[in-house]
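Got a structure for you, questions after.
For this view, one protein chain was removed and the others were kept in their places.
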Amino acid sequence: MAEKTVMLNQVEAMNTALKEEMRRDKRVVVFGEDLISMGGPATQTKGIFEEFGPDRIVDTPITEEAIVGMAYGCAMTGLRPVGFLMFASLVMCAADQVFLKLGSNRQEWGWFGPLPAVICTDISGGRGIGEDHALSPEAILMHCPGLKVVMPCTAYDAKGLLKTAIRDDEPVMFVAHRSLFFGTKEAIPEEEYLIPFGQADIKRAGKDVTIVTYSAMVHKALAAADELNKQGISAEVVDLRTLVPMDIQTVVKSVKKTGRLLVVHEAMTRSGAGAEIICRFMEAAPQALKTMKAPIKRLGCKNVPLLRSPAVEPKLVPQVNDIVAAVKAMI
Amino acid sequence: MAEKTVMLNQVEAMNTALKEEMRRDKRVVVFGEDLISMGGPATQTKGIFEEFGPDRIVDTPITEEAIVGMAYGCAMTGLRPVGFLMFASLVMCAADQVFLKLGSNRQEWGWFGPLPAVICTDISGGRGIGEDHALSPEAILMHCPGLKVVMPCTAYDAKGLLKTAIRDDEPVMFVAHRSLFFGTKEAIPEEEYLIPFGQADIKRAGKDVTIVTYSAMVHKALAAADELNKQGISAEVVDLRTLVPMDIQTVVKSVKKTGRLLVVHEAMTRSGAGAEIICRFMEAAPQALKTMKAPIKRLGCKNVPLLRSPAVEPKLVPQVNDIVAAVKAMI
Amino acid sequence: MAIPKEKSLEMYRNLVRARYLGEKIFEIFSAGGSNMVGLHRAVGEEAIPVAVCAVLRKDDYYKPSGVRMHPYLFCKEGFTMRDGLAGEMCRALPKVGGHDTYISPELGVIGKSGILGEDGPMYVGAALSAKLRKSGQVVVYTCGDGTANRAPVHESMVVAAALTLPIVFMIQDNQYGMGTARSKVYKIKDLSDRAKGYGFPGISVDGNDVVALYETVKEYVDRARSGGGPGLIVAETYRLGAHSVGDAQIYRPKGEAEEWWKKDPLPRYRKTLMGKGILTDAMVTRIDADAKAEADEAGKAALQVPLISYEDHIKWAYDVL
Partner (left out) sequence: MAIPKEKSLEMYRNLVRARYLGEKIFEIFSAGGSNMVGLHRAVGEEAIPVAVCAVLRKDDYYKPSGVRMHPYLFCKEGFTMRDGLAGEMCRALPKVGGHDTYISPELGVIGKSGILGEDGPMYVGAALSAKLRKSGQVVVYTCGDGTANRAPVHESMVVAAALTLPIVFMIQDNQYGMGTARSKVYKIKDLSDRAKGYGFPGISVDGNDVVALYETVKEYVDRARSGGGPGLIVAETYRLGAHSVGDAQIYRPKGEAEEWWKKDPLPRYRKTLMGKGILTDAMVTRIDADAKAEADEAGKAALQVPLISYEDHIKWAYDVL
């Protein structure tokens, strides 16, 4: 089908998703820091104030707890809020709100109605700006009851998943990656599309090893797959896209084919999402372990804080060559 | 050796550990909410004000972020602070301080000196008081670079580990369990002893299955082992005691003997400590998987918030019979 | 401001009902087997929810103070005493009366936090929502003197001030947060001074005086409703009992509680209304008997309300494992 498309980078795709949903549903409102004054710290909300006015977008003081709490309050009272946190480490400033209020509060008290709130944020890692700015919080978000966790890696996925997030009746943490915002433009269909949660996407097919990852690491995994290809190793790259819910069946299917599993993420290895992915795989395919061609492996950031130095961060966080090396050690 | 002993419950053992360390080292100071006015919310600090006076113990307002931040500040300036959080969920109110300041701040900025701070808290689960009060935060603590995580289950261990924590030069999260505070008294040596971090303790030897757990769940695992024993199944119960550092070798040794591994915890299963324990096991004994007699299993709280109801909590959190059933399904 | 006679009687009735409700909670808790998780009594502090609920519209948002005041939501239009009791025991009739335990968005109750003060931002969100929706609703968010120091309460006030939101903050200053006397943690005598730092009006009022409370809350709520933005009311009262069961109260000076018993809002308001001829002896007797009967009835009814079951709880979830 020759659909009409438009060329957008990831932040433009997110911006478009927001606008489309705001046009479609008057209950969608947006708030956070510098969304109007600067069009968002990375132009995420550019043009929204101009189009929708002060009843639909609000600039707040630097109050992250309040932003997340307000998302809860708005979602309980007839709106469908999208609250922005300027970068993903800031979930730590609003941790009780994110982990215990948004995800579980109403059900703890016995109320089981909808809570259509989205918290939209992005990981700022990969620039050597230190632990405080680079936190990749997905493992913690996954450990909270009641939160869906979305981590896109392409403009196409970001748009379709953000729209799904806004229409979801449960709280969603939408965690993009700043390093991808201004990447290459992609051809995005002009016609509306949604991407359902819980559907992994095979970003590259292969037959010797399955690399499971998400967010910015997908691109490193793809680069590694290119390199491996040159060396005669065919890697399949599975992008989970959403961590809760998690599509483990696609992983199982892939590993049944390849016989090898490597999980890669940017966040710290210890107690990271990789451990959960591996456990889910084992639970879903207990017999596979007996016949796999190599032990399952995970690759994440070393268990130390990210030094605020572009010279050191690449030695702590997995890079393309680390992925290549890890795969080769499995073969 | 017939040492002299004294009968103490767990909170008395902790109280004794604090006092011994405060006598030994004038730099040890203690602060938190209601430590003087009420002797601690559960008598943890009873008698400390009377013995050591206002320069060694301080009551704060209800300001959890400040308590943890002050522990950092005191530890950087010549003291060895023990900051109290009234219950473990409150780490969420101080999350940036715990996860990004205490554990990693100084190293993020390139300073690698000591930070002898202890945060002492306890899990309040098991009483049906809801997610807000019952959070078991260890998976999140483990995911933070730079924090040691201690979770004792007996009076003997609590005393020896708390003393080690206070003498450690790195930040330590000491997470006790309120439900154990006033349990049966144990014979505690009068003579001083320390328990090193990173040494699991086999609380019961067995040969058919290894149950790895920690904190209050050790007691449920022991009860399950009793029950299993009646049914002819011999379970070994490994108490990790500290999660960071983690003694995976003891687990490996045990599983080599039993051929079966069940990991149990009170915290939510998804992205819980169980996943990390299982991954570490796989990494330490990759070949074991091929020969184990049953797939590895984990048992944690269901992935929903704890309802504030004593009638429902036991159906969400693993109980003795759940452990028994899980083991039987493996055999 | 003259309080309409009917309002006065309603508030008196609610004070009496609140007192009986408190006793009923204590009775049920003491009897055990009630699925009740803890007990934080509120005797002597009932005037505050009574006055607030007398001012609010049915669709206004209200968060009573901290750990001890939630059952007193029964004073709010749409709730019943049975609900207050059932909520305390985590029982619920889904959709009966349109609410489940303590949360009922259509009646202005959107949640509460066991972690003190974290519900502040949630209710600020309701205020933002009311403003964006131009619904004319107002929020009253109450917390204790201990809780008022917490970070999220501060951020709530910051945002409410910055965005001129229709919310009234109330501090229920009962002189203690657990074992900590208010004077140990505040260097200000009058907690309403906090308002000065945010740039909205603040006032302290006798929290055991129903009339003063009603008038002040009305003034602040009316201002908020007409676009005048937030305000802070500090209601001075006293925690007559222990913080919760098990608290030996070693920190409390002898005789202090006795002094405060003399300011008990219930006999005090009764006297006021009798002085004005609004209440007669006969009415007092009847209201008392009615309230007692209602509390007995509500107690029984609440125990009939089914416990929220594991199945109810698990039904909504999407990744239970």
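Each chain carries a letter (A, B and C) given by its place in the written order, and its residues are counted from 1.
Convention: contacts are C-beta pairs under 8 Å (C-beta built on N, C-alpha and C of every residue); 3 or more make two chains touch, one makes a residue touch a chain.
Model, not experiment: these values are computed from the prediction.
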Shown chains that the omitted chain touches within the full complex: A, B, C
Option from B:Q44, B:N105 or B:T258 whose C-beta touches the chain left out: B:N105
Touching residue (missing chain; options C:I3, C:C143, C:A162 or C:V205): C:A162
Residue of A:A223, A:A284 or A:V304 in touch with the missing chain, whole complex considered: A:V304
Chain C, residues in touch with the chain not shown (by the definition above): 149-152, 154-155, 158, 161-162, 164, 184-188, 193-200, 229
Where the unshown chain meets chain B, residue by residue: 29, 31, 55-56, 58, 60-61, 63, 65-79, 81, 96-97, 100-101, 105-113, 145-146, 170, 244-246
Residues from chain A at the interface with the omitted partner, ascending: 33-34, 37-39, 41, 59-65, 89-90, 92-93, 127-133, 269-270, 302-304, 307-312, 315-316
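Please note the rule applied: only the chains that are shown with their structure count from here on.
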Distance between chain centroids, defined by C-alpha means - chain A, chain C (Å): 40
Inter-chain centre distance, chain B versus chain C - centres from mean C-alpha coordinates, in Å: 37
Chain C residues counted as touching two or more neighbouring chains: 90, 113-115, 118, 151, 308, 313, 317, 319
Shared-contact residues (touching 2 or more other chains) in chain B: 89, 92-93, 130, 132, 270, 303-304, 307-309
